[in-house]
Structures are given as structure tokens and as C-alpha cells.
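Only one protein chain is missing from this complex, and each of the others stays in its spot.
Take a look at chain A:
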Amino acid sequence: MMAKPTIITESSPALEAEEAPVTKKSPVAGPLGWADDRLGLAKLGRGNLRKVFPDHWSFLLGEVALYSFVILLLTGVFLTIWYKPSMAEIEYAGSYQLMKGIPMSEALSSTLNISFDVRGGLLVRQIHHWAALLFVAAAFVHMLRVFFTGAFRKPREVNWLIGVGLLSMSLIAGFAGYSLPDDLLSGTGLRFVDGLIRSIPIIGTWAEFFVFGGQFPGDIIIPRLYMVHILLVPGLLLGLISAHLALVVYHKHTQYPGPGRTENNVVGYPLFPVYMAKAGGFFFVVFGLLVLMGGLFQINPVWLYGPYDPAKITAGSQPDWYMGFVEGAIRIVPNWETHIWGTTWSWNVFVPGLGMMGLLFGLLAAWPFVEAWLTGDKREHHVLDRPRNVPTRTALGVAGITAFSLFMIGGGNDIIATRFRLDLNAITLFLRVAVFVLPVIAFLITRRVCIGLQRADKERVLHGSESGIISRAPDGGYSEPHLPISVDEQYTLTSHLQHAVLEAGPTADENGIRIKQKVSPLRARLSRWFLEHDAAKPTAAELEEAASHGVGGVREIEAAEARALEESSNR
């Protein structure tokens, strides 16, 4: 058995697409030609349609978000035809028996009508909701892909910021949509946000009156959220997504390291027809999956929750998953409040609630700049990092995911308590400690694993892959000869950059005059923390040495001994 070689993305026949020869006449005839003579789209298209896209499954995550968004628009339009954004109270007279004659808002009544009396309504409602969950999930995972591969580095920082904007917009869109049916669950969610708003020091109560047009719940919040949900946020999303994609096209897509891939080219398939066909096909896959989920799996059964009434609450009330971390933070924070001169300062809501969101989006927005500051790297990057090659960043990402998940678990603590027969208070106590401790542990473990993988890569480059053949030497010793790996693989494993740790600059020039320090001691220290754990990649000299040695056979045993020596002297 040969050990498995590192996966190298296949090289593609088409490097950067060639510009088609420019013809004066429109390349298409007939009505299309007529249109082209006026719009000149063919010319525009020629360049862009031949743009090259690299191929990797993780590059399709952004597309999943994009397609979910398109599906949201399609299904959303259908829903607006029947949904009534009104809080006027009426008696339900539709066909769902268990709500017969119950007073409720027109919003809920129309939602029930969509579910039970409009043909296909329930299916479309469910597709819409599943698509919303998938949209945000895909945006998150896509962001993680961008983060772990370093795709946010120069020149893509702005696109990363647009992405952060997209993420926050999608949370708002999701939340507004969740509130529209005006059932018990959505009302509870609104109440939660009402609490968040009121916890803002000084202006809280005023802000509540501003948002709700008076005291909670009032009767204008649903029409307002409707506007936000179908006009404002989708409009912003549309604009941001356009800018986002325009920048992807402008910068060209990044690519994973591999043979023939440099900072100055893109290896992949032309947008048209290959990538177009793939992407178009993928749209239908996403659509198909969402229709299946909408058809097979129940989601948000508003008819069970019944109308919202501020006096009611139900056990097991939860926000949709992407707000779970805020809910969880609020659930596990102790009841800190200050009372000054008859006013209440609800730190217990303000700090975890708005603090968590501020922290998440603040850290995300700042990261590309923080990392550039730590590495002192001002170059452009079009080749992605393999996550192991930036151990500290990868470890930070995993720590972040760990913290996010723990807070999310906090948001579902009651469900977990009932389903797994656990003590609610015990879960809360555990989480209060865990949200601080487990991310640190996750950080340390991840960094360790990354460094281990880096070392393994180095081994492989210098000493080849294990052949799986055990040979016995005349003197009785056993050894496993190694086979050299391909040049392509060597390139893939060694092409990454390694940054030097920044050293604190001198505080005075050669004449002893105080100057502004280029690199402050603090920055130098943080830079060391960020970079020093990298296992050094093989140097050119080492590579040459390994090559001249030849890999395999008896020599390999010597090499192994030498390595063992080296290892022990390292410790």
C-alpha cells in the first residue's frame, strides 16, 4: 500500500483565457446581432465570459448563499401576494380547526391562510424558511472558508468588509422575516429584541418608543418590519451582493496552491461555458434540495404556536439558529443590574446582547487589518493559504467557532435539558466556565495539530513518501524505503510564504536622535505570538541536500537516523 499522496488540484488545460480576436462586425447575427449593435453586450461578454474560474468545492459555498438568496426572492414574491402586514385583530375563520374563532392579527390569519387555504402555500412558506436558514448558514460557512484560506488578504479586504455587511444584513433579514407571522414565537422574538433595545443605557426607552411607535408591542411594528423585510434589506443585500460579485470578477478568484498556480495567473475553466454550466446546474441542485426540504420537513408550524399575546410565553421558545448565540449569551450571563436614581441599567442584557453582536462583527471587520499589522505583509495574494500553514489564524478561527457554538448551545439549553434529561442550571453553570476555557483549549489543540501537519509536510518533501515495503538488512535491521514525491507535490507543499517575525524598530537613528519607532514593542510581541510557532518549511539548501542524497533504500535509513539525532537535539 502506498501512502496516499497529498491531493493536488488537477492542472487545467486553460490558463488565463486568451482574448478572442477582435472583429469589427458583431459576432452574432439576427435579432441578437441587432441588440448587440446597440448594447454592445457581446463585446463586454467576451472578456467576462472567458474569465477563468478555479475549481474547488469550497468555492461553491458562496454560490450556495447566492442561490438561496435568489430562491428567497422567488418564494418571497409568492408569499407577498397573500400575506397581510397588519396587526388589526380579527377572528380566524380559515380551515385550520384548532384556531377556529380565535382572535388574532391579520398577519397571523393570512399566514395560516397561506399554510392551509392557498394551494402550494405551505410548501412555498416552508421552502422560503428553509432557504432563509440555508442562506445564513451558507454565508457563515463561506465566510469561514474565506477566513481559513486567507482569501481576505490584500487586495480583497474591501470585499471581506462587504461580506461582513452582507452577513449582518442577512441576520436582520432573517430576524424580520421570523417576526412577520405574528405568532407566539415571533412575538417572543420581538419581545427579546425589545428587551435588547431597552437595555441600551440612557436612550433605551426612547429608542423602544421610536421603533415600536409607542409601548411594546403597539400596532405598527409588523408593517414596519414588513417594509424592512421585503424592501429595505433585500435592496441592500442586492446592492451589496452585486458589489461583492463585481469585486470577485474584478480581482479574479483566488486559487489553492498547486503546480502552475502563481500570484499572477488563475488556473481553472472559463466562466463560459464550463463554469456557467456547472454553476447553473448547481443552482438547480440547491433549488431542488430546498424544494425537497420544504416538501418533506416541517418548519415553523405557526398554527401550533397560535397568536402572540405579550402575556404568554411558551417553554422551548428559540430564535432561528443564527441568533442563537445572542440568546445563549443572555441566558448564561448572571443577573447583573445597577439601579441609580430610580433608573435600571440592565448590564445582563446589554453586555451579552448588543455586546455579542458588536464583538462578532467588530472582530470580523477588523481581522484582515489586524493580521496585516501582525505580519507586516503588504503584498497582494491570489494564492490561498492551506489552513495548516497559518497555525495561529487557524487556531483563532477554531476558537471562535467553539465559542460561537457554546453560546448557541446556551440558547437551546432548555431543549437540551429536556431531551437529554440534564439539569438546566448545571448546563448554565457549565457554559459560564466553558465559554472561557474551551475556546482556549480548542486554540491550543488546533495550533498543535497545524504544526504537526506542517512538520509532516516537511518530512514528506525531504524524505519522500513511505513505500509500504519493509525490507530487512543483512544485519537484521528492518527499514521502510521511502519513495520521492512528485515535483508537483513538492511545489504544492512548499510554495507558501512564511513571514518573518517583526522586530521592534530602533527608537533612535544612528545619530542618536529619537525617531518614531516603525514597529512598536507591543506589535513585535504580538507578531511573535502570531508567527513564531510555524514549523519552518524546508529551505532550498535542505531540498538540494535531500535531492542529492537521493531518497529511498539504505540511504533512507541513514537519513532517518540523522533525523532522529536532529529531533533529539531539538528537544
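Throughout what follows, a contact is a pair of C-beta atoms (placed from the backbone, for glycine too) under 8 Å apart; a residue touches a chain by one contact, two chains touch by 3 or more; residues count from 1.
Operating definition for what follows: contacts and distances are computed from a predicted model.
Among the names given as "Cytochrome bc1 complex cytochrome c subunit", "ABC transporter ATP-binding protein", "Transport permease protein" or "Succinate dehydrogenase flavoprotein subunit", UniProt records the absent chain under the name "Cytochrome bc1 complex cytochrome c subunit". Residue A:Gly306 is the one among A:Gly76, A:Gly306 or A:Gly400 that touches the chain missing from this view.
Note on the undisplayed chain: of the listed residues A:Ser86, A:Ser346 or A:Asn413, the one touching it is A:Asn413. Here the missing chain is touched by one residue of A:Leu167, A:Leu184, A:Leu384 or A:Leu531, and it is A:Leu184.
Screening A:Trp82, A:Phe209, A:Trp321 or A:Trp347 against the full complex identifies A:Trp321 as the residue touching the chain left out. Of the listed positions A:Met293, A:Ala372 or A:Ile451, the one in contact with the omitted chain in the full complex is A:Met293. Think of the hidden chain as still there; on chain A it touches residues 10, 12-13, 55-61, 64, 97-102, 115-116, 122, 126, 129-130, 133-134, 137-138, 141, 184-185, 269, 274-275, 277-278, 281-282, 285-286, 289-290, 293, 295-301, 303-306, 309, 311-322, 324, 411-415, 417-419, 422-426.
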